[in-house]
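Take a look at the following structure, please.
Missing here is one protein chain; the remaining ones are kept as they sit in the complex.
Coming up: chain A.
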Amino acid sequence: MTSTLTNRDTYLAQLLALTSPPATPQLLELRTQAAAYLQEETLPSNKDEEWRFTNLDPLLTQTFAAPDAQLPPVNINGLILPEATNTRIVFVNGIYAPLLSSLANLPAGVFIGNLAAANAAGLEISKYLGKQPGGEEVFTAINTAGINEAAVVWLAPDIAFETPIHLLFITTVDDTAIATQPRALIVLEQRSSATLIQEYLHTSIPVGEAPRNEARPYFNNAVTEVWLGDTAKLNHTRIQDEDITAIHIGKTAVSQSQHSAYTGTSIELGSKLSRHNWEIFQIGAQTETYLNGLTMVNGEQESDTHSTIALTKPHGITDQLHKCIVDDRAHAIFNGKVFVPQAAQQTNAGQLNRNLLLSSTARIDTKPQLEITADNVKCSHGATVSQLEDDEIFYLQSRGLDVETAKILLINAFAVEIIDRIPVASVREKLAVAVKAFKAN
């Protein structure tokens, strides 16, 4: 139901009222803490520095229902990754879907499952779930205040797991506006390594039927917590391709112990309004963090990436490349913080944000933000905004390419630098198709 702008406090209370009772005492404790924090908080507005460029009105003008407790019938045939046929865990509208998941014959030391299965397997969930720094933030707290389920990936020490793991969160587009709060917990114990593909996708139901007359926007408030033990290594791809009417607010919090390496690639394609808060905490020395981002928005979309890399120890390495392609009246935002305190000597930090504007009404707000107090460090940052150059297009035309093909080639050339960093071929191919389709929309 659409309503006019609701008071932010009332709105927050409405969102919190959507949750069902907690499954375990452990969860109850987490929820109680988050709810207590939220007592003192309200939803952010443009007056908050962190939300200066992002307009939450699409969220605030909509009220949401809790998803049906019954799993809807969805078909995921087109969404399966051939590289991860037996390492896939699927949630539909926030509910674990065991029949769509495929987790047979996992090797010893590799756990993929939902929260109940993780508890049954004796994993020390409470040590990690809800324990990331930065949890005291409204949307993360809303997720935690209603937490009941989570996708859990857990690797015991010394497991080099080469098969990609596929975390698939599907939301159904329907005539009811639903809100779901997907949660994921990734723990790699010391010296383990994994490749993770995490996707937020949408589908219509019932399967095969024509689109409904009036699809309602849905709201996903997603939180992922990643813990890397000493010398652990994760390659993490996160793809947000929600329905074009949807609102997606996501947090990815990563804590890295010493000598660990995190490579993250974040792809933002869908949603009317999306926000990704990406927070990296280098809590050990000599850790490496590589962040790659690609935001591709058109129409009336607004997509905001806020990343934070907080170094605390010496000899850290971070390198970040975030690219935005913005067409029509769309709006992309990039805010990249890197904190290098006094203790983080010998840091090597690089950040580059490159933006491609495809229309005169498209908009980019970019804000690299490096705060460096250590004196013996190497830090660089930069931001560029460019357009497709007439001369480039003419050069391609002069070789027989029509303007449309030339533009697609140039857009693809801009995007492929990020896409090529994804270690799973079928994901790269899927994204290449999305890039080709982008200009045609």
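The rule is simple: a contact is a pair of C-beta atoms (placed from the backbone, for glycine too) under 8 Å apart; a residue touches a chain by one contact, two chains touch by 3 or more; residues count from 1.
Simple rule for what comes next: contacts and distances are computed from a predicted model.
Asker: Looking at UniProt, which of "RNA polymerase sigma factor", "Arginine transport ATP-binding protein ArtM", "Fe-S cluster assembly ATPase SufC" or "Spermidine Putrescine ABC transporter permease component" names the chain that isn't shown?
Answerer: Options "RNA polymerase sigma factor", "Arginine transport ATP-binding protein ArtM", "Fe-S cluster assembly ATPase SufC" or "Spermidine Putrescine ABC transporter permease component" considered; the missing chain's recorded name is "Fe-S cluster assembly ATPase SufC".
Asker: For the chain left off this view, which of A:I247, A:L410 or A:V427 is in contact with it?
Answerer: Of all options in A:I247, A:L410 or A:V427, contact with the hidden chain holds for A:L410.
Asker: Write down which of A:D9, A:E29, A:E300 or A:D402 is the residue touching the left-out chain.
Answerer: In the complete complex, the chain left out is touched by residue A:D402.
Asker: Which residue numbers on chain A touch the omitted chain?
Answerer: 390-392, 394-403, 405, 409-410, 412-414, 416-417
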